[in-house]
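I'd like to ask you about the structure that follows.
As you look at this complex, bear in mind that one protein chain is not there, while each of the others sits in place.
Take a look at chain A:
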Amino acid sequence: MSKQYLTLHTVDSAHPKASDIFALAPTSTQLLSASGASSINVYDTTQADFPVIQSLDKAHPLGIHHLVTAREEKARRAASAGFEGKVKIWSQNEDGVWSEDGEIVDQNKPGEMWAIALSADGQYLASSSINGKINVWSLNKNEGMPRIREYETKGSFGLCVDLSRNGSFTASGHENGSIYIFNNESGRLAHSLSGLVHPVRTLAFSPASRLLAAGGDARIIALYDVTSGEQVANFTGHGGWVLSLDWSDTGEYLLSGSHDSKAKVWRIETRACVATHSHGDKPLWGAKWLPKVPQKSEMFALAGGNNAISFYREAAG
């Protein structure tokens, strides 16, 4: 059974100084976007025309490759990673205005933090690196935002990383196809998953932290059981590399974005693709659900190499 999503609005030339939008990150009332330009845009998702309400200028002079937000509404935190190698932490005040709140100071060489992820409460940040090291940082400012976990892998570039919402697991996807799940409480490797062989470019824990979805150059999306480490499903259908994955709030649906500019919505229960949307003819870097708002139907946003952000809403009935 397929589902219908309607285009609500499209922001063209969202980042005029860049070619590609590399990341989207939602909060309950906003969407943040980052690109090859130096600034972060903040859109109001409660208004019909999704206006830009804030621009965080000169965040990263060489462009921004990753941007994430903490899931919980009260967390009010975001983090951005730039091509110059820095990771900046952003905080939001009561009025919804963002400001810079510090930097992760890596003891390693600059440029060694690549993908980043925030815990739901915004207290922890996980990062991957080109040499395969996976780190977890406490974002406690009084303690100087120290590194609290350091996981060694076999040295393959960590292209993606995620933290489970309950904070107990870190997962990393690597260029050689490996996927690791680490137990943050014990500081040990919980599972070494295999099955994709090709570079793993995105992974995401389900809201209940029971499942892990992963995708990449193999063009399939693999679903793993976090407790057992078993692969429980394979979603096939994407014609290009899978670049982004995001679970809906209820865990019923998975949204995926691909290099071939297509986004797909998958129903977890039936393991079936229920909707496909094209977003121009350039790589689709970001595909994110907007948090569910009572009395409103589910929405998601797509962005990528065409420099446009499109907002979709589930068709009523």
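Note that a contact is a pair of C-beta atoms (placed from the backbone, for glycine too) under 8 Å apart; a residue touches a chain by one contact, two chains touch by 3 or more; residues count from 1.
Convention: contacts and distances are computed from a predicted model.
Its record in UniProt calls the unshown chain "DNA topoisomerase (ATP-hydrolyzing)", which is the match among "DNA topoisomerase (ATP-hydrolyzing)", "Distal membrane-arm assembly complex protein 2", "Large ribosomal subunit protein bL19m" or "Mediator of RNA polymerase II transcription subunit 21".
Touching the chain that is not shown, out of A:D12, A:D49, A:E84 or A:D249: A:E84 (per the contact rule at the top).
Within the set A:I89, A:L139, A:L159 or A:V226, the residue that contacts the chain not displayed is A:L159. Seen across the whole complex, the unshown chain contacts chain A at 17-20, 22, 36-38, 61-63, 65, 83-85, 111, 130, 157, 159, 175, 199, 237, 239-241, 259-261, 276, 278, 280-283, 285.
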